[in-house]
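Complex shown without one protein chain; remaining protein chains in place.
After this line comes subunit A, so read on.
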Amino acid sequence: MAGFREASGDLQLESVTKAFGDFTAVDDIDLHVPRGSFFALLGPSGCGKTTTLRMIAGLEQPTAGRVMIGDTDLTGSRPYERPVNTVFQSYALFPHLTIKDNVSFGPKRRKDKDAATRTDEALELVQMTQFAGRKPAQLSGGQQQRVALARALVNHPEVLLLDEPLGALDLKLRREMQVELKRIQTEVGLTFIHVTHDQEEAMTMADTVAVMNKGHIEQLGAPAALYDLPLTRFVANFLGQANTGVGTIKDTDGDHIVADVLGTPVKILKSRSQVLEGEVLFGVRPEKVTVSRSQPDGAGNDVKGVVRDVSFLGVATSYLVDMPSGTTWSCYEQNLDVEPLDLRPGDEVWLTWNPGHAFGVPVDET
């Protein structure tokens, strides 16, 4: 293996930029992924996440910046020189080779003496041993997906890249594979970089999620932290549902700022607001809003709205409520009581939430 670069350690991107002509797909991003973690790059299509992945794989070279694993600089090296393997979105299995030959392709190229044993182990890991003699076209999408995973894992790469690996599967299979992928990652302990536009997928699987938008990383953190305290409007809307409103900060009240939203004062904890004066976009998650028939007393924020729609989901009831500001809020109430509220569309309700549960982000960006 002339030119193969052994490297081990954390993955680092240092001020990486990729431009295609006038279009900057990835704009000066820095990323540090600790070894052995499950990292998700989440964003809408065209946000630069796949380009970022391809630069780590070596399938694209950055216009500027460096790609490192541990202390080894991989910038400029070819894909086959990197200890990195990819699970492609379309699986990209070799159609002319059997499943076994697909999986042993990597070890054979590296002249691995244990190629056969490792191939068997990898097929075992993804539970595809009984299909070893088949051609890819003879397998279902889910099975091909497993083979693609085995073909990458068999090489024990330092970093495994997954490019929307579950995108082509139906919902049920996707949920199964999410659990499976997480199990395999824990078992083999490799660094997984998972690119997806499915926020639920990113949140269920990854230790750390980086939300990307227009070539930038908007916010990076644990899924719960991103959900609980988004720092930008984009993250608030992209990750889960958010009920939002725009207000002007008029006052402070101890630890809180008080924003005026069409005459109604709304309190937000200072530590949870990115803006402390001027316009603020406040948000609160659907499950943190309480629906009641009469105005509750207490220090919560409360607004009167009109029920638009009620969906009974068994464990919970979901309400859509038209707000005075013209937006529609979504509220998710657990059915803890056997006597439900029995609300109908058109009923007036009070929505209440704890000021400590709301978040404030700048209004300007989309």
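Just so we're on the same page, contacts are C-beta pairs under 8 Å (C-beta built on N, C-alpha and C of every residue); 3 or more make two chains touch, one makes a residue touch a chain; residues count from 1.
By definition in this document, contacts and distances are computed from a predicted model.
Student: One chain is missing here; what is its name in UniProt, given the choices "Diaminopimelate decarboxylase", "ABC transporter permease", "Assimilatory nitrite reductase (NAD(P)H) large subunit" or "Glutathione S-transferase"?
Tutor: Not shown, but named in UniProt as "ABC transporter permease".
Student: Of A:114, A:176 or A:364, which sits in contact with the chain we cannot see?
Tutor: Considering the complete complex, A:176 is the one touching the chain left out.
Student: Can you say which of A:86, A:219, A:273 or A:317 touches the chain missing from this structure?
Tutor: Of the candidates A:86, A:219, A:273 or A:317, A:86 is in touch with the missing chain.
Student: Out of A:15, A:61, A:140 or A:311, which is the one that touches the chain we can't see?
Tutor: Residue touching the chain left out of view: A:140.
Student: Would you indicate which residue among A:48, A:106, A:215 or A:355 is in contact with the undisplayed chain?
Tutor: A:106
Student: Considering the whole complex rather than only what is displayed, give the residues of subunit A touching the chain that is not shown.
Tutor: Counting only subunit A, the missing chain is touched by 1, 4, 57-59, 78-80, 84-86, 88-90, 92-97, 105-106, 109-110, 127-128, 130-131, 134, 138-143, 146, 151-152, 155, 173, 176-177, 180.
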